[in-house]
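Only one protein chain is missing; all other protein chains are in place.
Letters A, B and C mark the chains in the order given here, with residues in each chain numbered from 1 onward.
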């Protein structure tokens, strides 16, 4: 008997999305842990104690961009899981859209390092926000494809849940776009907003009762 | 039929905490393995043999801080598993508290590198101990939230087990605080203590018979 | 009763290849996420804003080689899973062939970094293509060994599926060989081909209905 020959994807959704989710979880866990390499051990001439202390304080933009990125990747991870609770089966297009999304997630350590080193530069903040927003837009694309015409989601999913799930992604894109606009008013305000945006996703959502968090 | 719509968290605890634990295990395994990057291959002019040998010996603070951090992250990993043996279900707050804890764990490679390079500096030792202590306090927060008013733990968990589990975290915080205080007496004594603290958790605990180690 | 003593591999294929696949997935996920370290945060004297912007633009070969490698490792990952859907059991030779393949996958971040830094150099493009092709040839070796004389695959696997699966690997080797040849005509044409090759695997294949994607 040939096991995979009789494999009807529609009848074995759990297996299919489980594999995709496990790979995704791996990329999430690795990308989030690699963020720490954005913070470099300072080089201090003659191992001067006062100088080392000053340099450790001076790394605060690095600590904050580490925290901001850890939080927003956590948000994407939680959102990805919530989304795949609603997706019943996979296909080649979904697989590639998801891989494009993972590529964006794996890219985030670079703009995070950049922001940690050049936090006082408008271009670093804009680059960071743009990278998060591309990630968000691709993530929305995954959801739009899977949920459009109920293509790959459980057939009884309430349309309200479909809409709110999409809206929660797009609102993040709006937030980071505001952060970009803010750089032309105040870099400090923009940087503060970067730390606050992930906190929005701490708030309970109306879709929570419907989806396993 | 919509699978996640009828999802009663209280009735499917294993699934919920399994996912959270798998992600946590990933971050633990990655953070613990990345510690090795704190030890840099020395640059030796003209590839001088004697000089290379001296520099490899001179890296001993790097080897020891690698070992100390590997051991304490192991302690957190074992403790995290013991804790989640007692936690029956998850919610949004627990998820975020756990992510805050993982952020602290993912941060540890930085103070470990720092201690390896600047082991003779009080500020490096204090920074290292402070990083571990913040991790410990957030870890205690996870437990305090989950076990407070038996919020998310198995209802029959003996209150003695709840107390001992918390006490074992806080004693670590006390130990590292002592290591900070010791830096004002003897840096060597403080560094030795950093190596000894994880060994405390090798000792059998009264809660072991109740929890899968 | 001794569990592993009575272990008949042929009767427990799922367990055997599951373990091998989980380890492989780990290496895939890590290698693909480590690619980002090929892109280094630029060092800008005096934190000059215009200079930082120019340098971020100048990194475009790094962004493109990151994307090209992320895509081709994804292709290998998907192909590896499709292949192991057809493989029913493992043995020592398959284990080592698979490990040799994983070694090639784990090597890819190095030529990717190289290509990002020296994209205008023929030698960097050839080195990159050669690395991918060695990976492809070893991957073909895994399949040739497993499917040869139906050694380790499900006995009823249609010979057409066996052939198409092998052909899809070898066509990639041909593509990258063309990219090598192209470097003697136009480096730009060669680099464009590197970005296009993974897209070939986005196309549906005649073996898809037979294999879980």
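Brief remarks on what is shown
The rule we apply is simple: contacts are C-beta pairs under 8 Å (C-beta built on N, C-alpha and C of every residue); 3 or more make two chains touch, one makes a residue touch a chain.
Computed from a predicted model, the values in this text were never measured in an experiment.
Partners of the chain left out, restricted to shown chains and counted across the full complex, are B, C. From the options C:90, C:135, C:157 or C:190, the residue with contact to the unseen chain in the full assembly is C:90.
For subunit C, the residues in touch with the chain missing from this view are 1-5, 7, 9, 15-16, 19, 22-23, 26-27, 30-31, 34, 37-38, 90-92, 95-96, 99, 102-103, 106-107, 109-110, 113-114, 117-118, 120-124, 127. Against the chain not shown here, subunit B presents residues 25-26, 28-30, 32-37, 39, 41, 44, 47, 49, 52-53, 56, 66-67, 70-71, 74, 77-78, 81, 85-86, 88, 154-158, 202, 204, 208, 210-213.
Assume only the chains that are shown with their structure count from here on.
Each chain gets a centre from its C-alpha atoms; the one nearest the centre of all protein C-alpha atoms is A. Remark: subunit A and subunit B have CA centroids separated by 25 Å (rounded to whole angstrom). The residues of subunit A that reach two or more other chains are 26, 30, 34, 37, listed in rising order.
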